[in-house]
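One protein chain is absent from this view; the other protein chains keep their places.
Chains here go by letter, A and B, matching the order in which they are written, and residues are numbered from 1 within each.
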Amino acid sequence: MSAAHPKTRASGFDKLFSSEAIGGLRVKTGIVELDEMLRGGFMPGDAVMLAGSAGTGKTTLALQYLVNGINLGEPGIYVTFEELPDQIYRDAKNFGWDLRKMEEEDKFRVICTSPNLLLESSDDSLLEDVLRDIQPRRLVIDSLSHLEMFVKRDDMRMEAYRVIRYLKTRGVSSLLLWESPQISGGSFSVTDVGLSFLVDCIVALKPVEIESAMRKALVILKMRGSDHDKRLREFEITSAGIKIESAFSNYEGIISGSPRKVASEKFMELFRGASEKRK
Amino acid sequence: MASRVNESGWNSPHGTLEPVSRSLSPDQRFAAENAFSSVLASTIREAVGDALGRNVLEILTLKGLLDATNNSKEFDSKLRSLFGNGAAVLERIVVKDLNRKLGIRYDSEASFDYEKSLETAREVCFVESRLK
Partner (left out) sequence: MFRGEQTEVSGSEILSTLLGSEVRGDLLVLFHRNPGLIDTVDGVARRIGRTTVAIISEVRELLELGVLKQKRIGASEVVYLDRTKDRELLESVANHLKTLKVGEER
């Protein structure tokens, strides 16, 4: 359990899910380094956006978040629009996560449906049924970007807000995947439909080219009501899931897409090179 | 790789038809047969398990149904003795999955022959072995 951090501004709605209300407990991702970056984990009930381009590891991180939650006694639901659950079971098996077994134990569900069905609001909505089934504490939507196919651009923000608000009122900590073509400039606006302002936290994943090799970077762009690590950290997808490495401390310009060694590191390289020659 | 394979052979660049299996060395043939048998056995297990559940799969295993997977005639006969006309549905599921794994196009409109479908799949497997 981490120490609670004072919020800069607590609305009536926020008080329902303030760290004070829930005894300062954080929603741990179970990825040790990421929880450290988040100062203990996500805030309970927060809507977290996980943004990144295709292949950056969003699904892996999302599954790991749910599986680790199950190990902490928190049932979870994975809502998918595009990928069939069959593929998700197989991908998870590669990391040693037996999702089918977790479903049999009523700790987990993969729901595959169409975005328009998720948006249907009624007393018997799909979300209502889904939450009633195993009463999850965590829920992943893969991905919110799919709503764009079914919703007018101008309505996108309103529809996303309805889903986010619904999950918040049910006390569910949501992880909303967003497929973004690029995240650059350090801007909070990772989507082009203004959703960044609706969510409480944004974690961005980005592929970076450094010294002719593709590497992966993770950064917390926003975290409402809490301090967080602001550094860009390298991460790997290992056989056990996401592993976060050290910060890219020797490089700058990674988010802008033009990484270069920092001046001090360049100087050290020259100095080392000169020393070697003298020897 | 999605390829067109004639019932009995493979269209060579010179236009003649010859079974690929004949062009393999004995060792290559053995390896290719093993590879195909393994893929076929696992595909049948998955198909039956996904259609009718793990309990049914276990019962069929105990009854020795899965001992005959390599012999398509014998397997078909055993399947029919248990499932009657439903055997053809299960065989189609097997062939669809097998074709998907081997990159062979499945035509649901065409008349279905389990034995011929497995022969086609076997030939594709042999071609892949030759290319390795």
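By our rule, contacts are C-beta pairs under 8 Å (C-beta built on N, C-alpha and C of every residue); 3 or more make two chains touch, one makes a residue touch a chain.
These numbers were taken from a predicted model, which means no experiment stands behind them.
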| field | Full-complex contact with the absent chain, from B:80, B:101 or B:130 | value | B:80
| message | Out of A:71, A:94 or A:113, which residue would touch the omitted chain in the full complex? | response | A:113
| request: Spell out the interface residues on chain B facing the chain that's missing from view. | output: 47, 50-53, 55-56, 59-60, 63-65, 77-78, 80-86, 88-90, 92-93, 108
| Since one chain has been left out of the picture, which residues of chain A touch it in the full complex? | 84-86, 103, 109-114, 116-117, 120-122, 124-126
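We adopt the following convention: only the chains that are shown with their structure count from here on.
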| query | In angstrom, rounded to a whole number, how far apart do the mean CA points of chain A and chain B lie? | reply | 43
